[in-house]
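Encoded as structure tokens, the structure appears first; notes follow it.
For this depiction, one protein chain was excluded, whereas all remaining protein chains were kept in their positions.
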Amino acid sequence: MLKLDGVTKVYRIGAFGGQTMTAVDDAGFEIKPGEVVSLIGESGSGKSTIGKMVLRLLPPTSGTISIDGRDVRGIGRRDYYRKVQGVFQDPFSSYNPVFKADRVFAMIREVYFRGVPDKEWTAKIEAALDAVRLSPAAVLNKFPHQLSGGQLQRLLIARALLLDIEYLVADEIISMLDASTRIDVLNLLADLKQRGLGVLFITHDLALGNYISERTVVLHKGRIVEYGPTDAVFEQPEHAYTKKLLASVPQLHTKWEDAS
Amino acid sequence: MKTEALYFAIRNTKLLVGAGIILVLLGIGVIGPFFIDKPPTEYVGMQMQPPGGEFWLGTNTFGQDLWAQFVHGLRTTFLVGALGGGIAAVIGMVVGFLAGYKGGWIDEILNMLTNIVLVLPTLAVLFILNAYIGVRSAGMQALFIGLTQWPWAARSIRAQTFSLRGRDFVDLARLSGVGSGRIIMREIAPNMSSYLLLTFILLFGGSILIASSLDFIGLGPTDAVSLGLMLQQAHQWSAMHLGLWWWFVPPGAGITLIVGALYVANVGLDEVFNPKLREL
Partner (left out) sequence: MTLEVDDLRVYYRTLKGDVQALDGVSFPLRDGEILGLAGESGCGKTTLGKALIRLDGRMKHVGGSVTLDGQVLPIGDDAKMNPYRFKHVSLIPQYSMSAMNPTRKIGRMVRELLESRREKLDLDELHNRLDLVELPKDVLGKYPIELSGGMKQRMVMVISTLLNPSLLIADEITSALDVSTQKAVVTTLKGFRDRGFVKSMIFITHDISLTNQLADTIMVMYAGKLAEKAPASTVVNAPKHPYTQLLISSLPEVGVRYADKRLTGIPGNPPSLLKPEPGCRFRDRCPLAFEKCAEDPPPVEVEKDHVVACWKAA
């Protein structure tokens, strides 16, 4: 179980760090293996900051993040990243534009699978690509700009699957994809649950959070305003902010005028 | 990407002309001295000979062969430019990459250092150093130029690194367990390679100009011939009044050509790398 407890992030801003800005205030929730937790918030809500703290790209100012009861600060980075991985929003920014896209696999190999012979490694990559439903011929040995956004995001999920990951932080991973391909990437994420993976699904899109997750956390200005099973949050929202958000979502078959 | 750059490179007149001039002059400076058997400071014959068949660029008031001086001078000038520019580029990169990537207190300390060197009165420092160090070599001169010219390079590299650091692929490399040094060298630097090349070219040209100015005011190397030194001597021995134009025109033209060609090539390279500047 991945657990956040009283996690707070305060940024020092201005000259000599004279002022402070609280990006995340006392956030606490947990992700169990085999479930998707969506973290819903608008821009500036601190949702990506939480993602980055879980990925240890940013240190929390206070509070603890633990995995199976162990404080993550006590775990070496390489060991931690073997278990916890991330995929980000912009598929094109996630790849170094001067190199081929499959270099993300090579980087993993260099660090984690140095001794593995080529043949075994190729088989491992093929298995990972198969899990994200990509054909090796279509994606290997290509530059990022030769692939579609959906393929690039799948490739990143495959990259994470090369490791023995237990938790995946998915930060707005489909918000830049086209409607006709995004749902398949989302389904893929949901399928990973069956492998026992815990997913932190960060999004601003309520419909997506509702579609995929078991539990939902609603974040507003750095604070958790609502946290519970997805059904409950969406059907009986308690906080005024959640209600307002739900009323603003454009629904395909209902017009705003008719709803109010 | 690379073929695209090449496509524009071989079609860019500015780059071709600039690089052509540099290559010709570099060729003279590198190969030329092997065909001249006497040292450039030797008194070889008649004094104040105008350019002709025996002495291509004539001789000066002491009877030294000016072609020999020019050829050796080119070599020294290129050497000082490459060495000075190279040292400045290396320091600028190390400081810029570290400050931009690491941020925090490392950035603040390096920034302070950059600013100090930036406002250092270079000439005054050189005068003081000159008083302590008697014999000056071209290498010393290059070292001094390198040690004082890196700050602006460091600043711009820092700014670029800072913006690249925020890109997702850098985070992804960190998630792959890759260390900071490798991330800088293998993720960030390749994205700025064209920019780094341009920086080096500008530093190269700048070093040549500074070296020439130093030579001219008498702070040049004491054990070598350079284009700047030729100019200084021509000035000191009133070549202008004596009508010995062949004494000061070739070194002056040489410096102008090298630096001018470098800048023209630089503008051309900029167009090659920056799609927005390309003329379609």
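Just so it is clear, A and B label the chains in written order, and each chain counts residues from 1 on its own.
Simple rule for what comes next: a residue touches a chain if its C-beta (ideal position, glycine included) is under 8 Å from a C-beta of that chain, and two chains touch if they have at least 3 such contacts.
Everything quoted here is computed from the prediction, not taken from an experiment.
Colleague: Among A:Thr8, A:Thr22, A:Thr61 or A:Thr181, exactly one should touch the missing chain; which is it?
Modeller: A:Thr181
Colleague: Determine which one of A:Met1, A:Met21 or A:Ala207 touches the chain that has been left out.
Modeller: A:Ala207
Colleague: Based on the whole complex, identify which of A:Arg12, A:Arg78, A:Arg195 or A:Lys255 touches the chain you can't see.
Modeller: Selected residue, touching the omitted chain: A:Lys255.
Colleague: Given that one chain is not shown, which residue among A:Ala106, A:Ala131, A:Ala190 or A:Ala232 touches it?
Modeller: Final answer for the missing-chain contact: A:Ala190.
Colleague: List the subunit A residues touching the unshown chain?
Modeller: Against the left-out chain, subunit A lists 42-43, 148-150, 178-184, 186-187, 190, 204, 206-208, 210-212, 230, 234, 244-246, 248-253, 255-256.
The criterion applied here is as follows: only the chains that are shown with their structure count from here on.
Colleague: What part of subunit B is in contact with subunit A in the complex they form?
Modeller: Listed in rising order, the residues are 1, 167-169, 171-178, 187, 190-191, 193.
Colleague: Considering only the defined contacts, which subunit A positions touch subunit B in the complex?
Modeller: So the residues of subunit A touching subunit B come out as 52, 55, 57, 77-78, 81, 85-86, 88-90, 93-99, 104, 107-108, 110-112, 143, 156.
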